[in-house]
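Shown here: the complex without one of its protein chains, the others still in place.
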Amino acid sequence: MGLEYVKISPGFEKYMPRDYVDLVTFGQFGKQVDVMQLGQFKELVEEHPMCAGCYMAYFIRVFYAALPNPEDTIVLGTAGCARLALSQAAVPFIYGNYGDTNAVASGLKRALSIRFPDKVKDVVVIAGDGGLMDIGFGMTMHSWFRREKFTTIMVDNEVYGNTGGQESGMSPKGIQLKMAPKGKQFDKINAVELAQTAGCVYVARISPTNPKRIAKVIRRAILAAREFGPTFIHAYTSCNIEYSIPTREVLADARAREKKDFKFYEWMTDEVKEYLEEIERKEKEKAKQEVQK
Amino acid sequence: MGLEYVKISPGFEKYMPRDYVDLVTFGQFGKQVDVMQLGQFKELVEEHPMCAGCYMAYFIRVFYAALPNPEDTIVLGTAGCARLALSQAAVPFIYGNYGDTNAVASGLKRALSIRFPDKVKDVVVIAGDGGLMDIGFGMTMHSWFRREKFTTIMVDNEVYGNTGGQESGMSPKGIQLKMAPKGKQFDKINAVELAQTAGCVYVARISPTNPKRIAKVIRRAILAAREFGPTFIHAYTSCNIEYSIPTREVLADARAREKKDFKFYEWMTDEVKEYLEEIERKEKEKAKQEVQK
Amino acid sequence: MDKEKLITPGPSGYMPTPGAFMGVELPPPGKALLYGEIVDEETAMREAAKAMLTRRNPTIFPGPLVLWGWNAGAMEKAKAVLELAMEIPNCRIIPMPDYRPKYPKIDPEAEINPNHPNLTILHNKIEACIFVGVHCHYANLSLRMIRAGTNCFTIALCAEMGHEDAMVSLRDVHAEEIRKFKDVLVQVRKELGIEWEPKLPPENPSLPKEDWTKISPLDFGEYAALLMPRKGEVVEESE
Partner (left out) sequence: MDKEKLITPGPSGYMPTPGAFMGVELPPPGKALLYGEIVDEETAMREAAKAMLTRRNPTIFPGPLVLWGWNAGAMEKAKAVLELAMEIPNCRIIPMPDYRPKYPKIDPEAEINPNHPNLTILHNKIEACIFVGVHCHYANLSLRMIRAGTNCFTIALCAEMGHEDAMVSLRDVHAEEIRKFKDVLVQVRKELGIEWEPKLPPENPSLPKEDWTKISPLDFGEYAALLMPRKGEVVEESE
């Protein structure tokens, strides 16, 4: 981790695979990319074995483009669809046992702070509704109670997609799934409200229809976690397989849910608001100056 | 369970130990006792190995006196101080593995509903802050998400008292304990707010200084759970050992905390409110009629 | 009997091998266990009767399934247990009303607890006993502990399949079977030339009871203060 880890040893440039040379030359390391430039730079994750039309895969692609410091970031995931792409990325990845991600992330973030007292290392958990809100619920919430300084992103596909379609606590009430034939009996868990109660300093709920907004939310969550405490993003990332959404309608579904129960929501403490506004103001100024040059 | 279980087989009355004969003759089974009459009836729990001056033991004593139907109640507990008295009581007791109480209670309550469709069987979990809000946190909250119809009572002594004084999530911020010498780093978990967010239909926070109020809260929580869903009581029950409270000052401490952060709080859904008011109105009328007779 | 007696009165040591591990099998319907061997019911009953008639301080330990009148069968079985008790000279009844632990300590003359049965057995020098109406999992626990630490001859009148760790174990025992055992016992008693007028055992020594209706809150010591409103104190309603 660190920029020196993405510098090829002199003499070895011509022995590296093209993918890696491109990452170093045209990638995001050490730069600030705009998510709207996707396709104009070498991305941190490209090929992966997720299903065609998977909205979670799209979200993860935007996630990597949005990282403020990919060279100083460690991503944690667990069993589930997301990690199939996460483990393929050019960012260090740790696989937590199911439910353990936020406990592992707590220890990791603390260890990094001790080992590198003068550097910022970002720790980001990306896991599904099952890993974070069902089986890992206690560890997730307790990492927030303890005010651990890392970001948790729940990619919520509202189902155990990898094991045949069992309902999760995040499945909507009444929904019938392949392994929930009687329909879910109770309400979708209000993860965002729980995160606020538990002490997250920045909380957002998003249906990822607007890449610029996704990137902004991810960036804000990571920056706020560095300074103030736990941050949480609840992202709707449909399972087109288990919910039988035709590939071409995946985006339409995300838009429909955004109008219904996944309306964009963003909350932060006053000090986080002040901090982020200051950073964003400076960035805008800097951008303006660069344009003027 | 049921009143027939507390009827001595004919001919055996004179072979039973006095304790049991008294339970049947002067006990609460099949009656409605007033907690203010404590001492004038044979109690469900008497001797126990809890520490002298233990406020949790006092709370448990009042708890048993408050049960609306002890003969149709099953109590669940787990590792910790409370179960030392709970397992001694004349009410069936199940010991859940640490953290599992609310999962076991869920299954038990559902099984009882199927086995005795025409009878009301009350299931009550009594466990500590560690069992319910730390290690059992996920199971506790998920039983509420699922709207399981039983009562959870957290006897909160704000410490792992049985294992030498580690901090729990419920310990107040900054407190130094025998095994938390640097002081607790984060806030006391807001259990009551979490219970409301998670879907409890009746929630109360209480510092048990007023036995009549304790009894009323316990009764309401159990009655509401029968009909509507999960109910939760957060009771302050100090650990005079780990917090070094002189025995004679235990009640004063409870009163002081009641004025500070354990102010009495009671919340319920509108339908629960209506239901309980109707029951309590009828009871008052009945009591009035009996006085007039 | 040619075979070695596997299960005999102890004390057989702190953690004796369970009967099941020693090869003892539960009897098929109509059969019984005697010293761990499958035999005819009659044979087992005669040995059990002999033990209760000849060993010191014979005692019946009725469990919750007969002590509590939770259905007609239980009450009938309870009646049969008393009929049996009447026929055993100087028999006592010490109940096991439930299985909860007893702190600070049990009264060993008034009751028996499955978690430490030896307190009652050794205190009362009981050398022959009958388990009846005890749930099997607690009977298993207790019978092995008794064999481990005492010289008591154990007889299990089980409503289910019996118990490997009792010296005599009858199975499918309900009121009728208890009466059949009583008849065998009376027969053996006559053969042994023991004279006995049927009469009920003495009542529980913890009785007669105190009158709870006359107890005042003040009897509750330090907690009494919590029970009664103090001068000037207003007991608030919850609303």
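Letters A, B and C mark the chains as written, and numbering starts fresh at 1 in each.
As a convention for this text, a contact is a pair of C-beta atoms (placed from the backbone, for glycine too) under 8 Å apart; a residue touches a chain by one contact, two chains touch by 3 or more.
None of the values given here were measured: they were computed from a predicted structure.
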Quick one: which shown chains sit in contact with the chain that's not drawn?
A
Given A:6, A:120, A:180 or A:256, the residue that touches the chain left out of view is A:6
Full-complex contact with the absent chain, from A:88, A:113, A:166 or A:269
A:88
Considering the complete complex, of A:51, A:120, A:251 or A:279, the missing chain is touched by A:251
Touch criterion as defined above, residue of A:22, A:100 or A:187 at the omitted chain
A:22
In the full complex, subunit A touches the hidden chain through residues 2, 4-12, 14-22, 25-26, 36, 38-42, 47-49, 58, 61, 84, 87-90, 93, 210-213, 216-217, 220, 251, 264, 266
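Keep in mind that, in the parts below, only the chains that are shown with their structure count from here on.
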Which number of steps is the smallest that gets you from subunit A over to subunit B via touching chains?
1
Quick one: most central chain, C-alpha centroids?
B
Centroid of subunit A to centroid of subunit B, CA atoms only: how many Å?
41
Taking each chain's centre as the mean of its CA atoms, how far is subunit B from subunit C in angstrom?
33
Where in subunit C do residues touch at least two different other chains?
none
Going by the contact rule already set, what residues in subunit A reach two or more other chains?
none
